[in-house]
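Have a look at the structure below before the remarks.
All protein chains of the complex are present and in place, except for one that has been dropped.
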Amino acid sequence: MKRFSVLAVLVVALAGAVLAQGSLLINGAGATFPYPIYSKWFDQFHKSTGAQINYQSVGSGAGIKQVTEGTVDFGASDGPMNDDQLKAYRAKNGSGILHFPTVLGAAVPTYNVPGVSTQLNFTPETLAGIFLGRISKWNDPAIANANKGVNLPANDIVVIHRSDGSGTTYIWTDYLSKVSGDWKDKVGKGTSVNWPVGLGGKGNEGVTGLIKQTPNSIGYVELIYAAQNKITFGTVKNSAGTFVNADLASVSEAAAGASKTMPADFRVSITNAPGKNAYPISSFTWLLIPEKFKDAAKRDTMKNFVKWAITDGQGDAEALSYAKLPKEVVDMELKALSKVQ
Amino acid sequence: MNARLRWRKLVSAFMLTMTGVCAFVAVLVLFFILGYLVFHGGRSINWDFFTKLPTPVGEPGGGMANAIIGSAKLLLLASLFGVPVGFFGAIYLAEFSGSKTAFVVRYAADLLNGVPSIVIGIFAYAMVVLPFKHFSAYAGGFALGIMMIPITLRSTEEFLLGVPNTLREAAMALGASKWKTIATVIVPAAYRGILTAVLLAFARVAGETAPLLFTAFGNRYWSPGFNQPIESLPHMVYIYAISPYEDWQRQAWAAGLVLLGLILIVNIVARFILARGVSVQRS
Partner (left out) sequence: MATSSINVPSASPVEDSRSFLSRLRNGDEIARLVTFIFAASIVLLTVLLVYVLWIASSLPRQKFGLAFFVTRLWDPIAEQFGALTFIYGTVVTSAVALSIAVPLGIGAAIFLAELAPQKVSDPLQFFIDLLAAVPSVIYGVLGVFIVIPLMRIWIAPTLKATLGFLPLFQGPAYGVGFLTAGIVLAIMVIPYIISVSREVLLSVPRDQREAALALGSTRWESTWKVVVPFARTGIMGSIFLALARALGETMAVTMVIGNTPSISSSLFAPGYSIAAVIANEFTEATGDMYLQALIQLGLVLFLLTFILNGLARLLMLLTASRGSGTGRA
């Protein structure tokens, strides 16, 4: 009995040592917003180059934190790091961190209202009112006015938001802060805010799950999560006055203006963008890549990955409802990659 | 028989039946859990589950091979750390120590046992992840190992103390030194109980998720060696179960079934070993 267990331990230790000779493993963490396309990309990249990029979809907040701590090799976020966070990164690591946009996505208002299977129209004021807790019933005049002819029940609205630090939350609250002075004063924008009302779900996945399960609920998720899980999402009235449905065209239009005025560090907000059919709650999502890599192999692999993702990889984006990056942005990024050392 | 007595007897019969109901409800819950997992998980268990890696989001298929191996590696590390500490510490308590030291050590172990597993995760993050700047199987194994120590310690000590002094006296009479007595007489005499203790500690930490959240972190691929983030079955159950993808949810049931099956089997084996030992001693 004793001899057997000693033997077993040796065998496993040997196996562990042997497996340690495996191929390169790069660790990343962050946004759940782009997780469907990232997981596809990493899988394809692995098949073609053998490099293993382990990405854990734990939320933008965790991505920023862990890449700052250095416990992961890169991060990902849909809310760009603010100046304080950039300073903190530099203080902890001695060099800076770069943002690289990868795709364009949209945060859509998804809902589960019994008896309503059509697409509802939401105005900015309505959305702010719902998430502030001021509009509490589905048949409220504010909602009914934009949706004439739809039979809205007199049920209480169940608001669902993120319980974790989220770039999707950043996009959503950034938009609400722009369109509602009340929201800006009372709640503000960030990856984690003090929500006036609602339940918390973990990740885009958790929010989607909660909406599916909870009647009379409304929440915000990235477009593909609503599409893949077949839950209805609404249109949003943009600054030009059109009720726009989030799709490739409307998201691309939102980014069109920004690409001409893209700052060198790529940190830009395109919510409430001008444009007749621009979807107002669109956003870039970024990979957070350190300026300096200690390991040359990891650095080269990451650079190759980013290069591939913003060029060839873009072909996968549209199938998953993410809009491609504008060409000008891609050119800027290819040049900026040389900064990674 | 007067009316009051009849009433009291009625109350008695009723209340006693209710207690029976309570007991059966408790047991029924266990069988319900098992049945539910078998029903939902059984359908999703196939060869792929045990041999394939996870597929990208939304793509069906794939499995949890890396999580199964990952759990095995984490538990191996945890045992290598926790079991010797608990075992040798118990030997010290049972054979060498004075009562004051024994009290302090036991108290510390009880304290450790009562620490919520998430707090142990924080400790492991501070001690292993931050200094080495990455998540790893080592960190996860460290956290789980800490949780194994108190169970191993207390049970081993109990069984060592349970060995009758006649055995010790006999060994002494034959001229054996103390450590020889311990190694060749006392420990073998208590081995059933000690094995049970180790198995129960093992089963206890096999299902833990919270301490792994910020130590082992998770890994979609194989984890080479022990110095990289690593996946585990309980963690996969957690992620997949709260996701909205039906394919993932089915895999979560399957993983839950495998995990629970493993833990229950270890528990049952442990108790049978103990029971056989007791009945052997009695006869």
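First chain written, first letter: the chains are A and B, and each begins at residue 1.
Following the convention adopted for this analysis, a residue touches a chain if its C-beta (ideal position, glycine included) is under 8 Å from a C-beta of that chain, and two chains touch if they have at least 3 such contacts.
All values reported here derive from a predicted model rather than from experimental measurement.
The chain that is not displayed touches the following shown chains in the complete assembly: A, B.
Across the entire complex, the residue among B:L37, B:L53 or B:A216 in touch with the chain not shown is B:L37. Note on the undisplayed chain: of the listed residues B:G20, B:G42, B:P60 or B:P188, the one touching it is B:G20. Those residues of chain B that touch the chain absent from the view are 8-9, 11-13, 15-16, 18-23, 25-27, 29-31, 33, 36-37, 84-89, 91-99, 101-105, 108-123, 125-127, 146, 149, 153, 161, 163, 165, 168-169, 172, 177-182, 203-204, 206-210, 213-214, 234, 237-238, 241-242, 252-253, 256, 259-260, 263-264, 267-268, 271. Contact between chain A and the unshown chain involves residues 29, 58-66, 68, 85, 88, 156, 158, 163-165, 188, 190-195, 198-202, 210, 213-215, 217.
Here is the rule we go by: only the chains that are shown with their structure count from here on.
Rounded to a whole number, the gap between the C-alpha centres of chain A and chain B is 37 angstrom. Residues 55-59, 72-73, 76, 80, 129-130, 133-135, 217-229, 242-245 of chain B are the ones touching chain A in the complex. Put simply, chain A touches chain B in their complex at residues 9, 12, 16-17, 19-22, 25, 27, 29, 35-36, 39-40, 42-43, 46, 52, 54-56, 69-72, 201-203, 205-206, 208-209, 212, 225, 228-229, 320.
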